[in-house]
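One structure is given here, and the rest of the page talks about it.
Taken from a larger complex, these chains appear in their original positions, while the remainder are omitted.
To keep things simple, chains are lettered A and B as they appear, and every chain counts its residues starting from 1.
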Amino acid sequence: MIIVLKPNANKAKVDHFLDTLTSHYDVKVNTWVGTQSTVLGLIGDTSSIDIEYVQAQDFVESVKRVQEPYKKANRKFHPDDTVITLPTGQKIGDGSVALIAGPCSVESKEQICGIAQRIKASGATFLRGGAFKPRTSPYSFQGLKAEGLELLREAKKETGLPIVTEIMRVSHLELFEDVDIIQVGARNMQNFELLKELGKIDKPILLKRGLSSTIEELLMSAEYIMAGGNERVILCERGIRTYETFTRNTLDISAVPILKRLSHLPVVVDPSHASGISWLVEPLALAAVAAGADGLMIEVHNDPSHALSDGAQSITPDQFDEVAAKVRTAAKAFGRKVE
Amino acid sequence: MIIVLKPNANKAKVDHFLDTLTSHYDVKVNTWVGTQSTVLGLIGDTSSIDIEYVQAQDFVESVKRVQEPYKKANRKFHPDDTVITLPTGQKIGDGSVALIAGPCSVESKEQICGIAQRIKASGATFLRGGAFKPRTSPYSFQGLKAEGLELLREAKKETGLPIVTEIMRVSHLELFEDVDIIQVGARNMQNFELLKELGKIDKPILLKRGLSSTIEELLMSAEYIMAGGNERVILCERGIRTYETFTRNTLDISAVPILKRLSHLPVVVDPSHASGISWLVEPLALAAVAAGADGLMIEVHNDPSHALSDGAQSITPDQFDEVAAKVRTAAKAFGRKVE
């Protein structure tokens, strides 16, 4: 951490500040006195020092972190890729392109089982489907809840596809026992109390980037989960909020190679939420593979125009079949592991 | 709701869709057939119709809401200003400028009681202070938690100032019995499960706008609380995330008159979080009063450079005294109720 002092910094105050710092944190201080300003360099583990605390000192001109504030999620300390392996054998992060597909909301047994069978036939390896749904309006359909989880279980029994579904509340955790990968939605990316609880369990967590979260904030939220002991986190880029209104969100495709470089965690992309438009799913899915994504999360609905939520961005099983085939071709071209 | 059909819309499908709509919702349909396109107008209570469901129909070109999707928060249906009155008499929304002040985090008895006495002397009518703190890093100070709430209680006993403090988790609700106004932080504005629970209790809720939430989304989150039965919601503008990096966030000053026009709920402004810079607190506080805010929420710390969080944006009690005096002058000039 580099701290630039103001020209007229009070020496006694600075010394007192440095004493406090070195007594609380395992850091050493190097001072460089220039002709116009003085620069302090903190050496050691500065990741737990609050940068705002430093900025608040009245003798500080500015502060700059050299070290990233995340450790367990940091590739520097864990150079090898994290590979998430489910008990049933499916992997994310092993060089293949994982295909997670399914409807926005679970609506009925016929719907979820029908879709599960169709996407499995097309090559999907995970089934997604919402049981608890975060909706902007309290008057919108909020999901089938526990019944939705039950239907997902049945679809899993029929197809063998592991389940990915979203949790919205700590007290629901007991209902998620048979869920294979627990999803944290974009709106809850900084629901730190939820993250802490998920850090205590033994299941992979798919963590979606918040609508206006930076890449570093996403990694810090992963760090929350990992700090609790659960290191199986999958990062998900799903579009960020910008001024452009043509798409619902703007897919930040650069986040994929950046996250892969900064962190060892696997990265998947959700082209459906990123765009909100079904005809954009294919080009964005292919772009994600080209950029190095470890997987795709795609909304598929047997009858998008009757979907109880997110119909405008869902593709049909037939369309998914085409997308999956093109994804395989692309994966091969980019030297990815393809079965 | 205005629905523009595609030029080649299939009539049978459209009719089927309209039958579904009119059987589920209390709406009537008016059709206007143009030479190139057909427009449908839905009349009645369309607020619970999911606009995405309509957009997902393959014969729909575009959809436009005429009616706002919020009802209980809507000034159209509640023309009079909502005034929040506490049992101890303090009011928000009655034409006065409420002054809510205090430290980011409660740190000790001396700190919180000392600040409470100072701000009370300067004219503050509410004490804010964080006991549970949402922090980006799991390694940062997370607040004194239950002990912090206890210290707030003591400060209230000493000064009579009602308490405003943030909740982060449904299961903490029982600890908040003596809290006067429960705050929902920006990161939890769309934590719908928390909002639903807060809709069931009988305490005013101060709801902060999310970092990238639209004005309409803020009102929809207020609607979540109100739909549950708790109509005492205070809206809080605290800066939004933009590309500008000089300030931590960008205060959306326009949101104040817009929220006052769209809704009957009181609106307060937090210039401390909006800017993240202590010397901006005064001009932004005055701008908020000029724009019509019902109150201000300001971080005050006896010793900002030793604050355990948010020091850079906190002002001292002496500075608060000056800000409060200028706020009173401004409030008078703008014809606001001043004691």
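Note that a contact is a pair of C-beta atoms (placed from the backbone, for glycine too) under 8 Å apart; a residue touches a chain by one contact, two chains touch by 3 or more.
Being a predicted model, the structure only gives us computed values, none of them experimental.
Whole-complex tally (this structure file, single sequence, 2 chains shown): 4 copies.
Throughout what follows, only the chains that are shown with their structure count from here on.
Mean C-alpha positions place subunit A and subunit B at a centre distance of 27 Å.
The touching residues of subunit A, when paired with subunit B in their complex, are 13, 17, 47-48, 50, 52-53, 55-58, 69-70, 134-141, 168-171, 187-188, 190-193, 196, 210-212, 217, 220, 223-224, 227-228, 241, 304-305, 307-312, 314.
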